[in-house]
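Removed: one protein chain of the complex. Kept in place: all other protein chains.
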Amino acid sequence: MGNTEKITIAQAINQALFQAMEKDENLIVMGEDVGKDGGVFRVTDGLYEKYGEKRVIDTPLAESGIIGTAIGLSVGGFRPVCEIQFMDFMYPALNQILAHVARYRNRSRGKYPIRMVIRMPFGGGIHPPEHHSESLETPLLHTAGLKVVAPSNPYDAKGLLLSALETDDPIIFMEPKKIYRAFREDVPKDYYKVEIGKAKVVKEGKDITIITFGATVRTSLDAANSLSKEGYEAEVIDLRTLNPLDIETILKSVEKTGRAVVVHEAPKILGIGAEIAALIQEKALLSILAPVKRITGFDVPFPLPMLEEYYLPNKERIVKGALETLRY
Amino acid sequence: MGNTEKITIAQAINQALFQAMEKDENLIVMGEDVGKDGGVFRVTDGLYEKYGEKRVIDTPLAESGIIGTAIGLSVGGFRPVCEIQFMDFMYPALNQILAHVARYRNRSRGKYPIRMVIRMPFGGGIHPPEHHSESLETPLLHTAGLKVVAPSNPYDAKGLLLSALETDDPIIFMEPKKIYRAFREDVPKDYYKVEIGKAKVVKEGKDITIITFGATVRTSLDAANSLSKEGYEAEVIDLRTLNPLDIETILKSVEKTGRAVVVHEAPKILGIGAEIAALIQEKALLSILAPVKRITGFDVPFPLPMLEEYYLPNKERIVKGALETLRY
Amino acid sequence: MARSKIFEGFVERLEIVDYEGRYDEKEIPKLSEDSLFKLYELMLKMRMFDQKALNLQRQGRISTYGSLKGQEACQSGLALNLKKGDFLAPSFREHGIMMAIGIPLHNIYASWKGDERGNLFSEGINCLPPSIPVGSQLLHATGIGMALKFKNKDEIAVGFGGDGATSEGDFHEALNFASVFGARTLFFIQNNQYAISLPFAKQTNARSIAQKALSYEMKSIQVDGNDVLAVYKASKEAIDYIRKESKPYLIECVTYRMENHTTSDDHTKYRSKEEIEFWLKRDPIERYKKFLTSKGILNEAKEKSLTSEIQKWIEEEVEILENMPKPKPTDIVDYVYSDLPWYLKEEREFLEKEEKNNG
Partner (left out) sequence: MARSKIFEGFVERLEIVDYEGRYDEKEIPKLSEDSLFKLYELMLKMRMFDQKALNLQRQGRISTYGSLKGQEACQSGLALNLKKGDFLAPSFREHGIMMAIGIPLHNIYASWKGDERGNLFSEGINCLPPSIPVGSQLLHATGIGMALKFKNKDEIAVGFGGDGATSEGDFHEALNFASVFGARTLFFIQNNQYAISLPFAKQTNARSIAQKALSYEMKSIQVDGNDVLAVYKASKEAIDYIRKESKPYLIECVTYRMENHTTSDDHTKYRSKEEIEFWLKRDPIERYKKFLTSKGILNEAKEKSLTSEIQKWIEEEVEILENMPKPKPTDIVDYVYSDLPWYLKEEREFLEKEEKNNG
C-alpha cells in the first residue's frame, strides 16, 4: 500500500466505487441524480461516463422504489449500491428497508441474502433547507438484519466501503456530508479493506473516554485538545461501525479511564448514546466513576440554519460535559 | 365515578371513542376496516352504525394515505383518530408521521398543531403471520414532537385515550393486542381522564424495581410474585406513557430499591430499556447497587409462532434477570 | 389549435366461457386435451389443498390461514404459461401458483403453521417467500424483472397483488419503474372484490384496475378471473409479449374471495348472503367442469380417481409436515446475518440453554 495520494472523503468513496465496479461486474450504482449529475454531492462523479447507464442508474424520484427494486436486483444477481440523496429522505423507503432488506435472509432461512449497500449522507453543518441535516441511525440500529457503518475520514471511508461491498449482508453506509471535502488525507491508491465492526482509538488518554463517530470525531478531538490544556488526557474513540458496536474497544477504554461521554448529533432520547451508556453500565458498572454522559442534539427537530449552531454538539459543549464528568 | 362496569381493554377503548365522539363533533375515526367491520380487533365496533360513514371512515389500503390525509383533516378542523391495523404496518406511513405529523407545529412556529391520535395495536402473543407482532416504539420515541402512550389495563386505556383526545399534540396510542380481551376490570362508565406523562407503581416493593409497560406488566407482576416466594419484594412500575417518561417515579423507586430491570418486547439494541438504563445511571448512579438489566426481545426479527415463545420475555426470564440483579 | 387531444387510451376485457358454460368456439385457446385437463387438475388441487388447510386450522394444527378459494382459475390459468426459471414474488394468497411451480405442500402448510422453514424453497425454485406488507413485493418483482432484462435473460418475473394492494404507493412506484426500465415483469392483480372488508368500489373510484396501467403507457387487460381459459389466454399473450419485447404488462383478474379474509375474519359482518350466492354460481371450478364435460374430457369416473389421487397426495404432505422435527430456538438468531455479531452470540448461548432445559 506504499502508493498513496491526498484525497477527501468524497474522493475516497468515489475511488472505492470505481475500484469495486471494476472488480465486480454485478455491482451497480443507483439513485436520484447519481448518473449524469454525479450525485448532488458529486460522490458518484465519473461513474456514469465510465460504466454507462446500465450500471449507473438514474432512477425516478421515489425512495421506496429505489430500495424495493434494488431488492429485486439483488435477488436477480446484482449488488446494488443505492444512494438516498439525504438520510432524511430514507423515510419513504423505511418499509422496504426495515420490513424487507433487513429480513429476507432470515425470512427465507438463508436462501435470499440481500447484498446491498445503501449510502446516505447524514448530519448537520451545511446550512440547508429543512430535512437535509438529520442523523437518523436510531431506527436502523434498532432493526436486526442491517449493519451500519459511518466513517469519519478518507482512509476509513474507502476501506470500509470496500469491505461493505464484499459483505453478504445489507449495509447502511452513513456519510458525514459536512466533511465530504473538509480535509484531505493520505489514502492508498490500491484496493484495501477496513474491517467492519472495529472501532478505532484515534487519540489515547487515561482520564476520560470520548466516544463518537462521523463528523463529530474531529470536534471531539478539538475538545480533547482543550481538555489537555486543562490537564486532562481524553481518549477518543471513533466507532466507525455502529452495528455491531465494538464493545471490546469501548470497555477496554472505559475500564482504563473510568469515565465516558458519548457525542452524537441525533437527539438524546434513544440516540446511540443511550445504547452505549446502557452497555457500559451493564458490563462495567464497577469501573465507572461517573455517569456516562450524553452530549447530543436536543430533543427537537433539526433547526433551520439560523439556529443550527445551538443544536449541534460543539467543542464547548463537549469540553463542558467532559469536565462535569471528570469532576463528578 | 361511582358507576362502574367490568370491561376489557378493547371495550374500554371502544367506550372512550364513543364518549369522545359524542363530546367532540370534529372527532373522526379513520383507517382500514374500522367502519362496517368494526376493525379487525373489533375495537371500533358500533361506531359506524352510530355515527355513519362521514365520521367513521373506511379508507383505501394505504397507510401513508391515511396519515397524510389525516394531517390535512386536522389542519381543516377535524381531530382524526387513525388506526394503523398492526403497528408493523406503520412503516409505509413513517414519512408522514416522522417528517410531518411530528413537525408541523414546530415548522409553522405554532400555527398548525396537529391534533391527531394514531392507534396502533402492538406486541406478540397472538400467533399470527409475519409482521403482526412487533413493538416498534423506538423510532417514535426518538422523534421529537410525538407523545407516546401505552396502557396495560382497561381503566388506563379509557382514561389515557380520553386525555389523548383532548391534547393538542399528536399522540401515538399503542394498544397491547395480546390482552385486548384477556381480562376485565372495573371501569367507570363516565368520562374521565388519566394524565399523560405519569407512570404508576402497580406493586410496591423495596428490593428491586421492575419497569415495564403494556402486556408485560402482567408478566412482570407474575414474576414479582415468584420473587416474593424467594424472599424479594419487587416494585413494579407501569410506565403508561413512554414519551415523556415519568422520570420522577422511576428515580424515586430506584433510589429506594437500588436495583432495576426493564422489561419490553422490542429488541434490546436501542429499545426503550436503553434510554431508561442510560437515564438511571445518569441521574442516580450513586444509588444503584447493580447494573440496570434489560430483559427484552432478542435482536432478531420477531419469529413466526412456532418459535415465538423463545423470543418473548416471559416470567422465567424476568425472575432470572431480577435474581441476577439482586445477587450482583 | 387551442385544444388538442394529446392522449387516448382504452382497456379491454376478455371472457371466453361464461358461467353457464356457453362459449365462442373460435376464442377457445388451442390446447391439447391433456393441457385442458391439466388446468382442471390444477384447480382441483388448489381447492383441495385449501380445504385441508381450513380443516387443519380449525383443528389447531396450523395457525391463522388465508384461503384462496374462488381464485383457482386465476392461478391455474397463469401457471400453465410459466416456465422453469420464471420468478415469482407472491403475496399471501398465492398458495395455488406456488404449488403449481413445484413448491411442496408441506412447505406452504409449514409457513402457515408458523415455521420459517416453510419459506426455504429448494434450489431451482424461483420464488420469494410470501410478502405480508401489502403491495411491497411488487417492487421486488420489478427489480427482478429489471435484473432479467439487464442480464438479457429469457425469463420473466411475476408480481402478485390484490385489489387492495393497488392503493399502496408501492404499486405506483413498481409500475413506474417497470415501465421506465422495461422490466420483464408481469403484474398479476387478482381483484377479488375485497380488501378484508373494503369493497372494490371504495378502494378506488376507477372502474377497473387494468386502466391504471395507462399512467405508465403499459399494456394491460382485464380478464374474467373465474374463467380459466380466459386467464390462460390473456396470460399467454402477456407473457409472450414480455418475453419478446422486454416490457412489463398488467393483468387484472376479476374474481371473488369466496371465504373469509383469513381464519381470523368473519365476512358476514360486511357481505350479504345474496352477494355470496351470486358469486357461488360463478365458481370457477364448476364452470370449467361444465365446459370439460361438454367436451367429453371429464366424466365422473375420471373426476373420482383424480380426487382420490389428490387426496392421497395431500395426506402424505400433511404427514411430512407433522413429522418435521421442531425448529430449534437458536434458529431465531442463526439466519439474521451472514455471521453472528457478539450480542447475538450472547443471545444464542441463552437460547441454547433454553433448548436444553426444554428437553
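Points worth noting:
As written, the chain order gives the labels A, B and C, with residue 1 at the start of each chain.
The rule is simple: a contact is a pair of C-beta atoms (placed from the backbone, for glycine too) under 8 Å apart; a residue touches a chain by one contact, two chains touch by 3 or more.
Remember, it's a predicted structure, so these values are computed and weren't measured experimentally.
Although it is not drawn, the missing chain touches A, B, C when the whole complex is taken into account.
When the full complex is taken into account, the listed residue touching the unshown chain is C:E173, out of C:E173, C:D283, C:E317 or C:D331. Shown as candidates are C:K149, C:K212 or C:R348; the residue that touches the absent chain is C:K212.
Chain C meets the missing chain through residues 2-16, 24, 27, 167-173, 176, 179-180, 202-208, 210-212, 214-218, 222, 230. Seen across the whole complex, the unshown chain contacts chain A at 32-33, 35-38, 40, 58, 60-65, 88-89, 91-92, 127-132, 268-269, 298-301, 303-308, 310-311.
Mapped onto chain B, the interface with the missing chain covers residues 28, 54, 57, 59-60, 62, 64-65, 67-78, 92, 95-96, 99-100, 104-113, 144-145, 147, 167-169, 197, 243-244, 247.
The definition used in the following text is that only the chains that are shown with their structure count from here on.
When every chain is reduced to the mean of its C-alpha atoms, the one closest to the centre of the whole protein set is B. Placing every chain at the mean of its C-alpha atoms, the farthest one from chain A is found to be C.
Centre-to-centre, using mean CA coordinates, chain B is 36 Å away from chain C.
Rounded to whole angstrom, the centroid-to-centroid distance between chain A and chain B, based on C-alpha atoms, equals 31 Å. Multi-chain contact residues, meaning those touching two or more other chains, occur in chain A at positions 64, 92, 95, 99, 106-107, 144-145, 243. For chain C, residues that reach two or more other chains under the stated contact definition are 116, 133, 169-170, 331, 336, 343.
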